[in-house]
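Removed from the display is one protein chain of the complex; every other protein chain stays in position.
The letters A, B and C name the chains in turn, as written, and every chain counts its residues from 1.
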Amino acid sequence: MSLSTDKKLHFDNDYMAGAHPEVMRRLAETNLECTIGYGLDDYSEEARNLIRTACDAPNALVQFLVGGTQTNATVIDALLRRHEGVLSADSGHINVHESGAVEHSGHKVLVLPTRNGKVSADDVENYLRTFYQDDTYEHMVAPGILYITQPTELGTLYSLAELEALSACCHAHNIPLYLDGARLCYALGSPAADFTLPDIARLCDVFYIGGTKCGAMFGEAVVAPNPERLPHFFPLVKQHGALLAKGRLQGVQFATLFSHHLYEQIGKEAVALALQLRAAFEERGYIVAVNSPTNQQFFTLPNAVVDALLEVATFEYWGPRGETESTVRFVTSWSTLPEDVDKLIFALSQLSH
Amino acid sequence: MSLSTDKKLHFDNDYMAGAHPEVMRRLAETNLECTIGYGLDDYSEEARNLIRTACDAPNALVQFLVGGTQTNATVIDALLRRHEGVLSADSGHINVHESGAVEHSGHKVLVLPTRNGKVSADDVENYLRTFYQDDTYEHMVAPGILYITQPTELGTLYSLAELEALSACCHAHNIPLYLDGARLCYALGSPAADFTLPDIARLCDVFYIGGTKCGAMFGEAVVAPNPERLPHFFPLVKQHGALLAKGRLQGVQFATLFSHHLYEQIGKEAVALALQLRAAFEERGYIVAVNSPTNQQFFTLPNAVVDALLEVATFEYWGPRGETESTVRFVTSWSTLPEDVDKLIFALSQLSH
Amino acid sequence: MSLSTDKKLHFDNDYMAGAHPEVMRRLAETNLECTIGYGLDDYSEEARNLIRTACDAPNALVQFLVGGTQTNATVIDALLRRHEGVLSADSGHINVHESGAVEHSGHKVLVLPTRNGKVSADDVENYLRTFYQDDTYEHMVAPGILYITQPTELGTLYSLAELEALSACCHAHNIPLYLDGARLCYALGSPAADFTLPDIARLCDVFYIGGTKCGAMFGEAVVAPNPERLPHFFPLVKQHGALLAKGRLQGVQFATLFSHHLYEQIGKEAVALALQLRAAFEERGYIVAVNSPTNQQFFTLPNAVVDALLEVATFEYWGPRGETESTVRFVTSWSTLPEDVDKLIFALSQLSH
Partner (left out) sequence: MSLSTDKKLHFDNDYMAGAHPEVMRRLAETNLECTIGYGLDDYSEEARNLIRTACDAPNALVQFLVGGTQTNATVIDALLRRHEGVLSADSGHINVHESGAVEHSGHKVLVLPTRNGKVSADDVENYLRTFYQDDTYEHMVAPGILYITQPTELGTLYSLAELEALSACCHAHNIPLYLDGARLCYALGSPAADFTLPDIARLCDVFYIGGTKCGAMFGEAVVAPNPERLPHFFPLVKQHGALLAKGRLQGVQFATLFSHHLYEQIGKEAVALALQLRAAFEERGYIVAVNSPTNQQFFTLPNAVVDALLEVATFEYWGPRGETESTVRFVTSWSTLPEDVDKLIFALSQLSH
């Protein structure tokens, strides 16, 4: 993790700044209003309705939580029966970077192999089919849901066809499909996206629309197009410590993000900057480590180039520093300015290759 | 819960508005800055240092979480060994209004009787002493910590002598004392308070300084004067879904609250308004249901009075509505205006008793 | 707990000896047979069928577990949804003497007042009705099942009418009724019993037929007359560490207990001895502390009498020893010999009162 944050360009991650200025403006405007708590206020209801409309899911349960790890742990706990576990890419956030939050609630993460950060419907199908062929399956943790992220940890995207296949496979085996959309705006805003938010709502049983990394100060919106998928979700959210007293804060934020297409626009602009950055690296012959069409870009660079860029920008190593070259990640977000990208490209252009 | 929030005076609770204007101002000012996440930024460090100073606890571990239920569940989970439970007033928030968050982490709440919302050192001593006299105590849940709230759910305060006694009793039996300070500013700001923040830091093993109800937009600051009381707390906070990505948001807020004595001032002003309200009710011969010196006031009123006041203000029934009279609660906070209290008193004065 | 076990009469509890001789004989006879594990063998199937017949519940799920605490924790975990807790008498075994096993699985025990060790349908009805009238009920642990014991911890019995009322109340509120039958043979064998095993199967959603205290070496048989009440119970039993590899051991034992009315007979004989003992104490004017019609008898005796009887027998204090008199418990079981009771009564008769 890069510690220097002074006067440099920042490409470490997509949660370095506060809230999108429009979101901040609305929080300030409504600050002194008094509303009832726990999401029962009008702003929250407005936000829920805007999300239902954007998802083309008029009956959807929409519940706001605070952060991603807590959202994953709560939803997975809600969807699984006690003897079940959650299928996930081995590189999935819940399997690696959530300090065992899923296991804290009593459930095992069942790992699937990944290619480009994605699991395949074939691998899921194979897991589900062979599981019940094993004579001892009742001594094993039953696969109870499939967890995927869109975009993935590597910034890659499931295509519509891939989502359709995963959804079909899950439903053929009667297990819910849950999509972690921590960075969903950057999926929807990618030129490579051949799916829409209504597609996701149609194919997934539960998903969440990320706020924290997508323009909100904080907050995630869990959506269950069919609310019967998440019965008694409210007390479970409370039990998981995920219920904000001042629920209207999330209402105000999501209502802003889902007005005037702000959520989409945030994604589009940030992805465009990321792809501009990628083009600049590619053009100069650097290795693109992952073929990512979203706001995370991964390059394998000579250490000298890494060191030179670290003079002007902060960004993360992706894995340990190598002996002669290292893979690094650059992330854009709503808070990335076009001139930041220009400056970084300029710095790159100054380097002898 | 009162649903009308339009154009009325609001005394429902202390989390109806957003953030104290000064806190909001600082959030807006710093909004576009980029910092590293998870509380490793300079604002968070500044806030931790200000809190250490205010507590006269220079080595304290200070960790920010988001909300009260999650803070209680996480701290209690950190302090207890697996075979232990937490002693609490039967009316304690963790025993009643947290949807079983403590049990979700595997621990039992062991209830103590209360008087005026408080547990007595005698009752704790008695519990701890007789527990180990029972031949079958190894088949029972061992009392592992004592949980208290200051002020209590009823707005009452433990005096310094009572805190000293509880602390001495806990330490004689080698169990930590944990204080829930969700409304701590309204304790410290009470004219009845004969203790200081350093007293609390001296007597408690762990406590939290409430932000959500005390001027912050959200956030609670856990303090362990001796950091060895909370080893490996950071990953546990993450595991509980209680770690905010944009940790600096809490840093900015607590740094503001602990500069220029704002935290104290918020408490003092709100309590003064609450006591003014109480005096008005008392003066007119209404029954004060709880002798509370803080920002929550409880009155038992004829239903006609309740109904008349509900025309101009929102507030909560405390328990079910009675046949002829009901107990109700009025809460002030940093967002209560002196003129709100004046208007309510005026409305009261218009009623024939 | 009485430590002396040498050459004395033993009335401490009902798990001091091994297995009923008939059970032991069958275990020895079948010892070298090889069968498949985990209860899939023919003995287990035979036992399940005998139990189904005895319960007049031909479709019942019958699953064998090893001990009582584990059975309660597993069944309760199976029946509750994550946001729910279990209603229980405050004196219930799960609330006091199971080291927090229910909480270890994430659930709260919600306590009800008791009279004579029993909860009343009125109290249950009142709890369930008022719970949902509370505006904040979604912040509280929802009552998900009712747990009762038959006989109770005090040896008392729910009458058929009381069971009918509890069952009706539970089902009106759509929550399962679960009956802990750790000592069920001593309920069924009481002259005061106005209910049968089929009554219990008709009125309870799940119950267990105790083996450990009722003639088996170990083992408890969980019965769900409607197996849909316990879906996926087998892997949950495994997950709770409650699945015996050599499942046929429980099969052999329960098949023996449920052949030739042995289970009933064990109960009847032990209760008859207990009541004979009680008559002897009553006759001599001693205080019967609990009006128990089963194998546990409680007397409040002068300490001199207690001390004199401790010369010839072992038994337990029920609560702390008093200054001049103490309450003690005498327990009979299948292993109590008529001559043991005679000897104790003789010893009693020798005392000057």
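Just so we're on the same page, contacts are C-beta pairs under 8 Å (C-beta built on N, C-alpha and C of every residue); 3 or more make two chains touch, one makes a residue touch a chain.
This structure is a prediction, so every number in the text was calculated from the model and none was measured.
When the whole complex is considered, the residue among C:Arg81, C:His173 or C:Lys246 that touches the unshown chain is C:Lys246.
When the full complex is taken into account, the listed residue touching the unshown chain is C:Met217, out of C:Met217, C:Ala280, C:Ala308 or C:Ile345.
The missing chain, though absent from the display, is touched by one residue of C:Arg82, C:His139, C:Lys238 or C:Lys268; that residue is C:Lys238.
Checked against the full complex, the one of C:Thr74, C:Ser190, C:Gln297 or C:Thr327 touching the unshown chain is C:Thr74. Residues of chain B in contact with the chain left out of this view: 77-78, 81-83, 105-106, 138-142, 231-232, 234-236, 238-239. As for the chain not pictured, it touches chain C at residues 1-3, 5, 10, 12-13, 15-19, 21, 24, 27-28, 30-37, 40-41, 66-71, 73-74, 98-101, 104-105, 212-213, 217-218, 235-236, 238-246, 249, 335.
For chain A, the list of residues touching the undisplayed chain reads 1, 82-83, 85, 96-100, 103-109, 130, 133, 135-136, 138-141, 320.
Operating definition for what follows: only the chains that are shown with their structure count from here on.
Averaging C-alpha coordinates per chain and comparing to chain C, the farthest chain turns out to be A. Annotation: 34 Å between the Cα-based centres of chain A and chain B.
Rounded to whole angstrom, the centroid-to-centroid distance between chain B and chain C, based on C-alpha atoms, equals 43 Å.
A straight line joining the Cα centres of chain A and chain C is 51 Å long.
Residue positions 82-83, 105-106, 138-141 of chain C each touch two or more of the other chains.
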